[in-house]
Structure formats: structure tokens, C-alpha cells
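One chain of protein is taken out of this complex; the other chains stay put.
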Amino acid sequence: MRGPDPEPVAGPAPRTIEGASLIGQRISKLDAPDKASGRARYIHDLNLPGQLHAKIRRSDRLHARIVSIDTSRAAALPGVHVILTAQDIPQRGLGVNKDNPALKGEKVRSLRDEIAAVAAETPEIAAAAARLIEVQYEDLPAITDAAAARAPGAPLLHDNKPGNLALTFDYEHGDVALGERESDFVVEDTFRLHYVTHCCMGVSGMIAEFQPNGRLLLYSNTQVPFLHKREFAEILEMDPGDIRIIQPPIGGGFGSKLDIYPFEPICVFLARAARRPVKLVYTREEEFIASPTRQPVILTLRSGCRKDGTLTFRTCTTLHDNGAYTSWGATTPFVMMQTISSLYRLPHCRYHTDAVYTNNPYAGSFRGYGNLQATFAVEQHMDRLAEAAGMDPLSFRLKNAQDPGETSLAGLHFRTCGLKDCLRTAAERSEFPVRHRRAAAARNDGSRVKRGVGMASMLHVGGGAKIYPSDGCGTILKLDDFGRVTVMTGASEIGQGSETVIAQLVCEELGLPMSAVTVVNNDTDITPWDVGVHASRTTFIAGNAAIGAARLAREKILRAAARLAKSDVDSLDLHAGNIIRKNDGEIVMPFAKLLRALHFSEQADLVMTSFYYEPPSKHQDKTFKGDVSAAYAWATQVIEVEVDTDTGMVRLLKVTAAHDVGRVLNRLGIEGQIEGGIVMGQGYAVTEDLVIENGVCRNPAFRDYKLVTAPEIPEMDISFIETMDGEGPQGAKGVGEAPAICVAAAVANAIYNATGVRICALPYTPERVYRALHAAGAG
Amino acid sequence: MKPPAREITFTLNGRPRSVEVPLTLSALELLRDVLGLTGTKYACGEGECGACTILVDDRSLCSCLLFAVDLDGRAVTTIEGIAADDASEPLIQAFVNAGAVQCGFCTPGLVVQARHFLAHHANADRAAIKRALEGNLCRCTGYQKIIDAVAERVAALHERGEEKDARSRS
Partner (left out) sequence: MNSPAAYLVPASVDEAAGALSRGNATVLAGGTDLMPQANQGVRVFRHTLININRIAELKAVSRSGDWLRIGALVSVTDLLQNSTLRGICPMLAETADHFASDQIRNAATVGGNLCNASPAGDLSPPLLALDASVEMACHRDGRLQRRSLPLDQFFLGPRRTALAENELLTAVQIPLPPPRHYGRFFKLGIRPALDIAIISVALAGVLENRKLNRVRVAFGAVAPTPLRARRAEALLEGRILDEETIRAAAQAAREEVTPITDVRASAWYRSEMVSSMMRRLLHEAAGA
């Protein structure tokens, strides 16, 4: 594979035909017709000949030593092929701390713990057999409260983790004591962020098959196929090259499929033992109980400012309930500390996280990756400090907002920065200043239903994220003799529209209609390496890689055309499927005809390879200082709410969002990302609550885990701030996570604006809001 | 032991079909696991998400709540039937054009529900469209573009209705 030429990335390709650009157009998704007509085949829809069905037997104790496991009755059930327990597979831990063996042998630490697994002829037989497995336990004292886990003498979940400490994070810049001395106003609050979960409409699942040559074929929903190859190889003691991962269309990701979870190696071990393909698909209840959550956090924030509104310091300590095992949720401080240290100009900052083991469910990564939690706190303090300093929320934020070219004291370098434009645009379009004043003045007018507006901004990575050793993506581009372009990219499509945007970027370079491109993006035997779909990186990283390959092809085609047409290469261009003359637009020859003319000739090297390897940022040092992304996304959202003080019901009326997206590539796609993110943020703020009581999930069903439904969505007014990032593909930055991040914070500020009551815990269910109003005497 | 079963005959996407079904089998399981019509999706199994919506005698139902034996003598239309029906092509195209599809898992159920709604409420406003879709959960789109797609069809059908009226008057 070769990289792009030294300087091809800067700026869009030269164009001479006005209005011909695909950039910024509304382009429908390439996979939409199949999906809308029910033809797309998800994992759940696939069945292999000879396939068996798997079921996992989970713990029904919170914390217990396993005394014995008797599988004899289950094994006797007709149709059962294989039953595995911990003794049948290597005891290798999964996850960030490698603390989570796929099957637990010695003890269980939460109700989701996997104890045994069955492969049988039908799902019903597998489920019946799993129930027949008899487990004897010896109960141990359980901890379901993060603070209690740190108490001296608390029972230990993992013998090698004293104090139940899973991970700690520390960050500091400046001198917070000095910052506090320089402050005229200081505020402090403790914020409590709850459990929510991804609720992908397609439940988790996998099909594993060993081929006669010993290679493993996985049909998987993973968001990180290439990292998974390596992880599976370690667990299975295989050569990673012998693992092929195919991703059928994925029924939603949102970060939930970034880690390897026990069900996946379990499925593979069953297939290996049964010598048959094995399919393992969750029920919805299992999805609620046994898939990761968003990280619950108790966050104490202390912030200060001067009389003139200049921020002076922030001190943030968080307690993360790590659950029984360590997945990505515990590492969300990587992102949280960026918001604490660098959302607005801040001279002094200190940050500390303890992630502690409990017998609760564990958290994974989830769209926004800790940033919803951090922004919820920081943006409420921006409002509190503004009020203390006698400033309006907009002026206060503008005073502290960064400008392009700045580097935060954490080392984040903002080559482009649309924060001030986002603030001004959202405020103007929502009439924020007047509505905010009016609502505050009307607080005590005696009406039962009150309105308010709240503002919140956010900062997030928008140009990849140096979390793994590599943040790269490769592209192979093939031109066939009939003018069709096949783009093979490592980047996965999980519904977000990466397939379409990659095709669009290639078509833009090659002057082709969207119908001329096929994107292959779901088979690790075909596609080049990519780190995975996460961190809002795919358009940026995979898009740049695709542009690199397309520009190689463009150059090659134009050179060949110039030779054939006996003209100067600089006088030719590609447009609408033709090679044209630049000066008058005259068609020289059709693209397909040129390719046929090259058929097996010396110039017919029509497979290009390229990669993009996010270059400007380096890995952060051990103190978490340094750039983590090639570009940063910014946004401001103003949210208008209605609070029914008789019931505590909060309704979102309107969200006015302004997002610095670098540049709009596919307008339809980016609107969809932002609308979907806002409504996901609305769920986090108002309706969704995964109730975990003493380690037990009390609402593992959509009946009582309330996703937002169509009638509840707010009016959405979305503005794009186009800062044309020099490093981004056609100037674009990542946007996948951004829209969900500041919703809850803006709602919190809006409720305060409406009622004068600040509520520091989520979600804003009617009862929570009613209680708070009642306690404040405002209800 | 084979579970108690019953032979049923029903119309499936316009064609008669006979099949023996266990008494507790859901219509969803019949369609997906027995008949191989996988466009109808399982996402909750308790009628809370609408991913398994089908039409039975022209009413939209959650197939996960419907006993397959109860289909006897009735007419069933699934997303496969709708996709094969030229009259529904504009509806599917409206979903595509409006950007109403992201991961797509909820989409077939939404198309079926939208088709049912359009057949009965040709003059609906946006609020009525939202209410009609409240039984279909979507985690990706935030619903806006789904509502756009259905609203586009309402407007198109309305326009065509007016044209027809104008023709019949003249």
C-alpha cells in the first residue's frame, strides 16, 4: 500500500464546471433502497447450513463463588450438541483490564455473568438446556454502590485490585489554588449521571464458522473488525490472519460494538467444539441485561470566574461505577478531561477520576464517550457563574470562547474553531437573549406551565482520535473496463452513512455520478485496515483515505486520456462520466471508453491503494497533554422547554443547533446525524433511565425503558458553521457524536430558566422534576 | 415431542398459503423462521417497537403479538409484499429520498405502518403523522426524516386527489 502523494490533501480538486460539485448536496444513502424494502439481511436474518443455535446461562447471583456446575441434565436433552463451562476454554480476560473471562469459573461478580453456554439444534432447545444447568453458589457480600466499594474493608471483587480500584486518571494544568484565589465567584455542585443503554434496534448477535482449512469465519456486528481479529486471535490462540470477519448490515452501533464481549468468544468456542456453524442472538431482555451501558458518573465540579466573567479555574473529581469488569466506559475520562480542561479558555484545571469495581453492570463506549456527562456539569456551571457575575449566558460564554489557532493548556490545537460562530448563530436564530430574559422574569407569574430556554456548547474530537496506536484507514480503489469504480475501505457502515459519503468523495474526484460506484466495506479479507467506527472519525479518516486513492486514479486517467487525445494533461478534466476539455467543457471521450482502451495495456494498472494516517496530532504524554485529533468539532444548542409544574413533566419544544462541521459533505446525511443525535440526547435528558437497584436491572424492556417516540420530538433548527478545516476531506470534520453531547446540559439550563430550580441529576423524569420543584417550594 | 399444531390457510402477499403451525408460534416467527420472510424484524417481542409490523386484513399489527394460528382465513401483507407492489414504490422511494433510513432495522416496520396510515388518512397533518408512527421506535434518525417521508407522500396523494377531482369535474 502506498500513501498519498506529498501534497495532494490541501483543498478541493480544481473544478471548472460550475454547479457540478456533489459536495453539500442531498444524497440519499446507497443502502437505503435495500433496507427500506426489507431486503437487507442482518445477522438475525442469516442462517448457515448445519447451523446450531447458542444460549448463554448467566448468573442469578450478584457476587458468589461457584461451587459446582452440573450440566448433565442439560446435556441429556435431545438436540443439545455442546455445553461449555469455564474449564473447557482458556481463562483469558477480555476488556481494558483483561479482567473479564468469557466464561466464569471461580466466581460470578454480577447478574450478567456468563457461566455456561449451550449449542443446540434450535434456539428453544438451547434455551431449555441452559435453564437445566444446575449451578451451586456460595454467596459473597456484594457491593452495588460505588462509594461503598472504596470504603476500608469492603469486599474485593478482583483479588489483584486492592481497594476495588479499576482505573484512575489525573490531569492538571496551572495551579487551581491560585485560580481559586483569583476568583470573585466560585460555584460547586455534585452531578449524578445515570445508566442508559444503546438500544440498538438490532439486538447483539454473531455467527461463527470454522472452515475446513482451519480458518475462522465470523459474521459479526462489530464496529472494529480489524482490532477484533487481533483480540479473537489472542483469546483463541490463533493466527489473526486466519480470522475473517464479515459484517452484514448492522442494526445500530452508537459505540456499543467497540469492545469484545464474552458472548462473542463463547460463540466461537461453541462452533469450534461442535464443528458446526453456531449462531448466537440475544433476546431484547438479554440485550438490556447483558450489553454495556453508558458510564454512570458522580461528578463534583468546582469552578470560578472573575467579576468581569473571565474563567479562573475548574476542579473536577469523578467517581465512575466500573461495574464488575472493565470495558471502555471506565476510560471515558480520556474524553471528559478534554471538556473539563479545554471547553472555553481556562488557566487552571485539575481533574481526577476513580473508577471502582462494584457488582453492577459495566459500561461501554456510547456516542459521546463521557462527554455528555462532563458537558452536563461544565455547561451548568457556565450558567451559574454567568448569573453570579451578572452576565447573560451568551456574553459570558463568548468572553471565554476560544478563537481559531489557539492551543488549549491541555495541548489541544484548534486549527479551526467555530465556537463563537456557533454561539452567536444559535443565540440569534433562537432569539435566546430576549427569550431567556422574558422567561426568567415570568418565573413567578403564577402559571402552572412554564417555559424556558437553555444554552450549552460542546467540544469533541472531529478529526480522528489517537486512542489506539494507529488511527489510520486504508482504501483500495479499482476501476473496471466498463467505467465502474469499486472502493474497498476499511471503514464500516453502521447506519451513519459512511458508505455513501465515501462514494460521494470518490465521485467528486472522478467526475462520476453516484451510480458508478460500489463500496465494499464489510469483509476483512478484502478491505484494508481501519481502526474502527468510533470517535466521529470515519468521514474524516476514511474519507481522506478514499480521496487519496481517487486522486491517484484521477491523475492516471487524465494522463492516459492526454496521451490518447494527444493533448496536454492540464487541459483535461473529469465531469459527468466523461473526460472533457477544461476550457470549453467539450467531451473528449467517455470515462468508460478510456478504461476499455487501456484494457490490459501497459497503463492499465487500474487498482490504486492509499491510506490516511492522521498526522498532525501525536499521542498525548503520560500527563494527558497534547493534541489528540487532527480537528475539533464545536457546537452550541439552545433548547426551549415547557415545564408543567403540576406534574414535573418536561417537554422539549425546540432545539436550535449550530454545529461547526468543517464543511457539509452530504447535507441529507449530516442532518440525519444531527437530528438523530439530538433526539438521543433528549432521551438521555428526559425519558431514558436504566434502573439498576442493588445490581438488578428493573426495567429490561422497552415497556419501561422509554425511548423517545415520534410525537415527542422537538422542532429542530440546524445551522452548519463551515470552518473549512484544512486537514479534513473537502474541509469536513467529524460530527457523529457531537449532536447528542450538549442536549442534557441545555435542558438543565432551560429548566432553571423556566423555574429557578437547578437539578443536578438526570434524567428529568416527571417525578424527579416535581420533587425538585416541590422541595424548592416552586411546585 | 412435537408441540400441538394446526394447519392454517391464509393469503400471504396476495397468494394463498397453507402451513402447519404450532399453537404458540407467533406470526413473526412464522414469517421469519418458517417462511423465510426476514424483512419483518424482531426487536422487542412485546409490541413496544413496531419493527415487526405487518398488515392483516388491512390493519397494521405487531406480528410478535399475533398468534400464527389466528391468521387462518385472513390476508397478510408483509414488507416483501409491499416492496413487490408497484403502487408502494413511491413510498419506499420517499423513505430513501428523505434520508429516513440509517441503520435500517426499524425501516420495514415503519414502511408498513406508513402504508397503513396513508391508506386511511390521506389528508393528515404532521401531528397526525407523528401519532401514527408512535408505535415504531427508531434509534438512529430522530424521526424527523421519517415524518418528512410520510408527509411527502401525503402531499403527493393529496395533489393527485385534487387532480382527480379536477378531472371528474371537467
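Quick notes on this structure:
Read from first to last, the chains carry the letters A and B; within each, the first residue is number 1.
The criterion applied here is as follows: a contact is a pair of C-beta atoms (placed from the backbone, for glycine too) under 8 Å apart; a residue touches a chain by one contact, two chains touch by 3 or more.
Treat the numbers as computed from the prediction; the structure is a model and nothing was measured.
Contact with the chain that does not appear here is found for just one residue of B:6, B:126 or B:164, B:6.
Across the entire complex, the residue among B:53, B:102 or B:141 in touch with the chain not shown is B:53. Hidden from this view is one chain, which touches chain A at 646-647, 649, 686-687, 691, 698-699, 703-704, 706, 708-709, 711-712, 765-767, 770-771, 774. Although one chain is not displayed, its contacts with chain B can still be listed: residues 3-4, 6, 22-24, 26, 45-48, 50, 53, 59-62, 64-67, 69-70, 72, 113, 116-117, 131-132, 134-136.
Note that in this section only the chains that are shown with their structure count from here on.
Between the Cα centres of chain A and chain B there is a gap of 31 Å. Considering their complex, residues 26, 28-29, 31-42, 44-45, 198-203, 249-254, 283-284, 494-497, 668-669, 671-672, 675-680, 701-703, 707-711, 713, 716 of chain A touch chain B. In the complex of the two chains, the chain B residues touching chain A come out as 32, 37-46, 48-49, 51, 78-80, 82-83, 92, 95-108, 111, 127, 129-131, 133-147.
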